[in-house]
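The structure follows.
One protein chain omitted, others in place.
Right after this comes subunit A.
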């Protein structure tokens, strides 16, 4: 059994929030750079130029890439041989988020209840926490600040087995087409297929954590990912929705077994400010990834 203190978790989450919000991951930067080099529409090329300049400026001067610093998603892969000391894991995560948003001058974008008061909680808590128990004695934490521009254009649909791959294709295209400029393209399109409604939605969100350039290990799914990238870029929505060659940087599909009568599909859209940061903690030693 390895012990990890709640304080280490808290400090790691704080650090990851700030890092994610100010520094765009390398794979996302490279994909945007490639899109700019390949873009022939002059206005779209200039928009990508501004997006890249913005990322450079944000990293250099420690300014949030986007003012929508999101609702904070925290994905925890907790080794089953770990004991958390001196506190409750989820409290530690919340405290880390609160510290990052208050001390880091990040925008607080969370309201206390969705329907009635909609009063700002003042520290961007609570986060949404997804925990998976895994073998081993390490804990991996990934922070993803998720903005609402792209989230509001995301959708789940309960297809049925007869709809098949054609139904999935139609639904994905419909969601992206409808999002137009609103979701801040170029997008990363996360698709979750299988399980039941909630599982599909979770897989779609988790798919957004994959590096751009990675493929689903199942070659049939990987081929479907490629096909959807071409089809989506064929829509011509383009950077900022003003036309152009790159509407999406990647399509990531994750699947799970499902019921004999079901084919749930979720499409979670991610804007070009695809922010995420991870760290692994092993007996009090932290490695930022």
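Methods note: contacts are C-beta pairs under 8 Å (C-beta built on N, C-alpha and C of every residue); 3 or more make two chains touch, one makes a residue touch a chain; residues count from 1.
Basically, contacts and distances are computed from a predicted model.
> Looking at what's absent rather than what's present, what does UniProt name the missing chain, "Acetyl-coenzyme A carboxylase carboxyl transferase subunit alpha", "Raffinose/stachyose/melibiose transport system permease protein", "Fe-S-containing hydro-lyase" or "RNA polymerase sigma factor"?
"Fe-S-containing hydro-lyase"
> Sort through A:35, A:139 or A:237 and give me the one touching the missing partner chain.
A:237
> Could you please point out the subunit A residues that touch the chain left off the display?
26, 29-30, 33, 43, 46-47, 49-51, 53-69, 105-109, 118, 120, 122, 148-149, 152, 180-182, 184, 236-238, 240-243, 271-273
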